[in-house]
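Complex shown without one protein chain; remaining protein chains in place.
Should a chain be cited, it is by its letter among A, B, C and D, assigned in written order, with residues numbered from 1 in that chain.
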Amino acid sequence: MWLWFYKLASPPYAYAIAARWRPWLLWSALILMVISAYGGLVLAPPDYQQKDAFRIMYVHVPSATLSLSVYVIMAVAAGIGLIWRIKLAHAVAAACAPIGAWFTVLALATGSIWGRPMWGTWWEWDPRLTSELIQLFLYLGYMALRSSFDDTQRADRAGAILAIVGVVNVPIVKYSVVWWNSLHQGPSISKLGAPSIASPMLWPLLLMMLAFMLYFAAVLCDRVRAEILRRERNASWLASVAAGT
Amino acid sequence: MEPGLLQIVMLVVARELRLAVRHWDQVVQPLIFFVVVTTLFPLAISPSLSELRNIAPGVVWVAAMLASLLSLESLFRPDVEDGTMEQWALSGQPLALLLLAKTVTHWLLTGLPLVMMAPWMGTALGLPVSVWPVLAGSLALGTATLSILGAIGAALTVAVRRGSVLLALLVLPLEMPVLIFGARAVDLATHGEAVAGPLNLLAAMLLLCLALGPFAMSAAMRVSME
Amino acid sequence: MEPGLLQIVMLVVARELRLAVRHWDQVVQPLIFFVVVTTLFPLAISPSLSELRNIAPGVVWVAAMLASLLSLESLFRPDVEDGTMEQWALSGQPLALLLLAKTVTHWLLTGLPLVMMAPWMGTALGLPVSVWPVLAGSLALGTATLSILGAIGAALTVAVRRGSVLLALLVLPLEMPVLIFGARAVDLATHGEAVAGPLNLLAAMLLLCLALGPFAMSAAMRVSME
Amino acid sequence: MVTLAEVSHSLSTTAGLEVRGLHLWRGERHLLRAVSFALQPGELLQVVGPNGAGKTSLLRCVAGLIEAESGEIQWQGAALRTNRDAFHRQLAYLGHINALKAELTALENLRYSVGMRRQVSLEQTQATLARLQIAHCADLPARSLSAGQKRRVALARVILSGASLWILDEPITNLDVDGIACVESCLAEHLQGGGSILTAAHQPLLEHHPQSRSLRLH
Partner (left out) sequence: MVTLAEVSHSLSTTAGLEVRGLHLWRGERHLLRAVSFALQPGELLQVVGPNGAGKTSLLRCVAGLIEAESGEIQWQGAALRTNRDAFHRQLAYLGHINALKAELTALENLRYSVGMRRQVSLEQTQATLARLQIAHCADLPARSLSAGQKRRVALARVILSGASLWILDEPITNLDVDGIACVESCLAEHLQGGGSILTAAHQPLLEHHPQSRSLRLH
């Protein structure tokens, strides 16, 4: 078990693995996306209240969910890197940040587009929305901190500390709708067992969620590869990889 | 012959006090900044007390937060630049403890006066006298939490030139919950409602920061010094 | 062979740009700080847009002012600490011109983006789209004035360790007129009234600062360096 | 004149430092390549080499301020990683910068920095300052000291610390001829008391001392 772990954590191996998985992840993500888009945009009946406006949900909910879970992945990776001194984990954390920030931007943008017909404003200082905005600031802060060190190792460790401290915001975003009375939709699909959403609307959403995750994994593979390349640019194994291809 | 932990802490505190006496002006600066910022708002917004009263809790809290942030920027920087921090890291004493002692002394010197000043500023902005205890209490808990969060940020950014804006960027998002609950408590008190909820939350956040903050600080500091 | 004044100015500008490229993150930081501070207010005060709209001009202006102040704190400090400023003072070139060139570049890099960002933040706080030109225009004049005033303060306080709070203290009172007229202009525009008065005043203050500021800066800098 | 034996307290007798196969990269440069040495109590090891050879980096590595890519550092038989605090309690480090607070006087600077390690009386401190010929600077703020005087105060901190291992990076920078002689006598006394010293300098220190060796970096 530990052996496998260390093997995975070695840059050459991870580099190869990421290269091998990437196309599979990417293609399955695209296929799922097409299916669920068809399901969501064509098959699902218009909502009795929201008409067709609800269909933006198929972008909004997955990107909002990922904006949070990517942060958790980033913090966990950073923690592993900090404690066990595994460079690959730091590379993963560094690769997560821009993707997570992008999902957050997407969630904010789709949310406010949705909010316009639903609540009559683009933006409202509601706890959920505000804490999601803070989430974006945390991503930006992480990236700004990293880029202000010119030494990758120090950037890794300083960033890791920030990522771990910042993880407290995730539960705040997640449960803000429960803790405060909020304009925003309460949890509707995550209620275990009894989702309060009609199944023709639900299955494309779940599929889309899966597609987004696969897409995230594919982009992560790409970015991790780029990170490894940048970090190991004068390692000998890379020269042999370059010579081989 | 080797000094105990308590003695070490006393030494750090004594050193901070000595430096503060030598530069008393720097100790009163956050306080004056706080006063100036709270007076900016009536100028920028509207001078009528009834309008001001509504925004007063928020203004006092934002001003306190910014004052704390500004003063924390240079909490560790001088020590790092002149090499003192390197000596601390090599002293064989727990760095987390040394940094915590420094932060707490800093709060006593700058945060506490601010807490005592706040009721007066609140009154000037139209808050009733009855909210004094809540205003001071929430600020006491809040600014202490802000100090620890700010110290973590300061330790992270101390190696970065022109770090003050980066510090604000890193720390402000983390501090928002403190701000929200602090202002909420004062607001509730203004309307005569129960304030135990937000105050308890503030206290819980302070305890959490006290327990985990020092380790984050010392880890960050070791990275910054490399 | 000796370089002309224009060449000297270009050299200073080129140097600043090079430093900015190397640390682009430090250039966007005031902008992000501005955004973060404006978002603090709705949290601390009240989330309803109708209430926010009344205080929005003041909030945007105060946030812009604080962002400018924070970024100015470290305008000269790095150069003084590493001895570059000493070399400038001994270069035989007019120090006032060098400092002005540095300040103007700094404004172009940090103030201008802030001016362009402000309308969006104003809208988020409920200001109508019709005030965009006035908001941006008043901030452009105002932040430029603030930069020069701030630079004078920065030059004065650069010799003092932990100078940021002292700087705020020195500069904020000087900056109050700018704040008052700037916020007034936006407020008038919100209610659809004529704004020429305060805008002209802002322009006049900027010209005054441009004319006299550089000499104050260089005099202050020579004192700080002794 | 005080003797150092009075000032520095009982030194542990097995103060061995051993460095094996240290590698360090800085940016693109492979700075230290398999550097190994051992330092016994009573010995002085002087790291020499041209500017940029990596002397400072080596010293900081050994002190634990930067982490080496690979290689092992042992102190009294145990890996440094596992007993860092104990090691630091026996270590006094002096870098290129002096670690003085400009606002505090020389005496105060010493009180707060030495106090972290052990208690020394005011007399001991003053005696050490006198020995380093800066007794008259005791109550001046460090800001107004000259470059050489600052360096001497920093050296006083090392002497007073009572550490058994001294790591000194160009200790005689900015010192005048008298000052150098005085520092050399302090170093010799520390060696005699069983302490060990790792230094970097461009000028040989204690050249003819029997226990003084040098390590050349390229």
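Basically, contacts are C-beta pairs under 8 Å (C-beta built on N, C-alpha and C of every residue); 3 or more make two chains touch, one makes a residue touch a chain.
Computed from a predicted model, the values in this text were never measured in an experiment.
Check C:78, C:113 or C:177 against the missing chain and you find that the one touching it is C:78. Per the touch definition above, the residue from D:40, D:173, D:192 or D:211 contacting the chain not shown is D:173. Not every partner is drawn; the one left out touches chain D at residues 26-27, 49-56, 96, 134, 137, 140, 144-149, 152, 170, 173-179, 202.
In the full complex, chain C touches the hidden chain at residues 1-3, 7-8, 11, 14-15, 18-19, 22-23, 78-79, 82-84, 86-94, 225-226.
Convention: only the chains that are shown with their structure count from here on.
The mean-CA centres of chain C and chain D are about 46 angstrom from one another, to the nearest whole unit. Multi-chain contact residues of chain C (touching two or more other chains) are listed as 23, 25-26, 29, 32, 36, 43, 46, 161.
Counting partner chains per residue, chain D shows two or more touched chains at residues 102-103.
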